[in-house]
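Certain chains of the assembly are absent from this excerpt, and the rest are unmoved.
For reference, chains read A and B in written order, and residue numbers begin at 1 within each chain.
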Amino acid sequence: MSSCFNGGISISLFGESHGKGIGVVLDNLPSGEVIDLEKIGAFMARRAPKKDGTSTTRNEKDIPEILSGLYEGRTTGTPLAAVIFNTDQHSGDYGNISHIARPAHADYTGFLRYNGANDPRGGGHFSGRITAPLCFAGAVCAQILKHRGITTGAHIQSIKDVADERFDPVNVTAEQLEQVKSRHFPTLSETAEEKMREVINAARMDLNSVGGIVECAVVGFPAGIGSPMMDGLENVISQLVFAIPAVKGIEFGNGFDCADIFGSDNNDDFTVRDGKIVTKTNNHGGILGGISSGMPIIFRAAFKPTPSISRPQNSVDFKDMTDRELIIKGRHDPCVVPRAVPCVEAALNIALVSALLKNPRI
Amino acid sequence: MSSCFNGGISISLFGESHGKGIGVVLDNLPSGEVIDLEKIGAFMARRAPKKDGTSTTRNEKDIPEILSGLYEGRTTGTPLAAVIFNTDQHSGDYGNISHIARPAHADYTGFLRYNGANDPRGGGHFSGRITAPLCFAGAVCAQILKHRGITTGAHIQSIKDVADERFDPVNVTAEQLEQVKSRHFPTLSETAEEKMREVINAARMDLNSVGGIVECAVVGFPAGIGSPMMDGLENVISQLVFAIPAVKGIEFGNGFDCADIFGSDNNDDFTVRDGKIVTKTNNHGGILGGISSGMPIIFRAAFKPTPSISRPQNSVDFKDMTDRELIIKGRHDPCVVPRAVPCVEAALNIALVSALLKNPRI
């Protein structure tokens, strides 16, 4: 299934960039959960295009209309469905390129996969727009987690070669996560923000684009949730994070760096602190054997530069198999990373609620 | 489900390190596929402990007994089950540590997850031994792929700070993949092998361990297979690769490096070569929008250093909540990476057969 996730909860995403509407159905949510629609709006606003030059100038209000699953402000436990009606498409912008594969986009692979029947306008179902209902689902899950004292949050770890500070993997707090989420441009360091904005603006002026890394943390997640082998927390989080277009890598804890240090330095010693078992360091990123250890969960996802750049590019017309020069028109993000931050959180939140619901206590 | 994968095929793994047997059931395999048991043995031998100081001295013959699903040398299409009976356990080695959490192991998280009822001997179901039936499943899938002209292969990309050459992401060939798979210590460069062996042996002598990176490639996989969003090739490959204990990160194509270059450098131009659409470079790693592009699929997985080291470590007894010093006895791999190479291939092979079977042609 392309756009279904079936774990402790089910998510079914739908929609195309230039279709009538996009949305999501969430099945098997716990019942009776109070859902604050303003907080959902705030979550989704973090994904909306910024008015500061770092993203597209498209006007995506993206206000979800909830059709079912909420009654008197609480989840019913039966399927929760939300729709966002598309309103600001300029389909004309795409008319001339429908058979010329935009490099690093899914035009060509999608054409093959669906035998040419998929909606090519704006990438169709491959569009980054489908992360809007993903964020809606993630915003609902964020509240379910919050009711249980669990906070998730992410920041821009890097844009091109400009790095932010990192979360302290042992001592990161819910307050820090809330604080960085409240920032318009979510970095831990204000200096990093400034430099990152410069890099993005420079890329935009140069008709180019840049990528970056998002770092995500979870505080308050109980120990003992998850499973070994195929259904561990890393498995499910990564399965969901790769649903976000432009993600090319994911790493947990110290990630790829673990490959370059000795076991004696990588192993996190256990100790008892305040009557609770903790590790002194957190290279493992809060997950051992697919199961939460009670330490903060930490991971990072790498995003490629926005594929849509306004420079001439070399490509092919995949219908007549000829080489073509391609000029992409339209309004594009010079960097998707700032808007991707809540998307990563959303994928994570879905994975965590799913894992909680899969923990068998009968 | 901890140890089930349900895609185009189903995999159900079972077993504990010191239990009676470990094994796997594969459901929904295509019928009539000729399976060469010698090739399966060869695949599994690549995972078996080396006799060269780089791995444990345990004697794991790991010859799978096939109970069903093969008839006259071909898959029946009904479930294929295989069992490996455990024979060389030294359970006594583990007796004294069953409640002292081995750092970077799942002893503590597994204890919580299963309320203390899981088998603690040798890690139980969390043991790396369960990758033996994973390799069996992957070896079966390798042959199904081979029948369709698809070759997968992996090599040791790095051990600690010693790097091997990388696969050429555009021009890697099936022959190169077969060649590296035939090597006892699978590197592309013999110099790299030599230095890696030194690093591993030094770690072993020093009662320490090291990690590394495995790089994997696929040649001959048809374009147009996979799906957007949650069921793309990256999603499924990563879900399965994280089933291998000790994996902390995965990246496709140029991976995390994509975050540090401009879009104009990252985008892979399309062109027509020999009547076929290809990309001139392959930063995308053969997957766009979750769907294969026809270019080689390339990814890397990071492995942490073996958690079991013979040095004294600080830990806690999670039953009585006291700090304890821990000495791990037993025979352990100073580095799991050489033996992990076929495991990564196995996870990949399962993902690819699953994706082929999910491509709807009716």
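Annotations for the structure displayed:
Note that in this section a residue touches a chain if its C-beta (ideal position, glycine included) is under 8 Å from a C-beta of that chain, and two chains touch if they have at least 3 such contacts.
Just so it is clear, the model here is predicted, and its values are computed rather than measured.
In this structure file the homo-oligomer totals 4 copies of one chain sequence, with 2 depicted.
The rule is simple: only the chains that are shown with their structure count from here on.
In this entry, chain A maps onto chain B through a rotation of 180 degrees when their C-alpha atoms are superposed, rounded to the nearest 5.
If you check the complex, the residues on chain A that touch chain B are 1-5, 11, 13, 101, 103-106, 108-110, 112-113, 125-126, 130, 158, 160-161, 203, 208-213, 223-232, 234-236, 238-240, 242-243, 245, 247-256, 258-264, 266-272, 275, 277, 279-280, 283-285, 287-293, 302-307, 309, 311, 313-316, 318, 321-323, 359.
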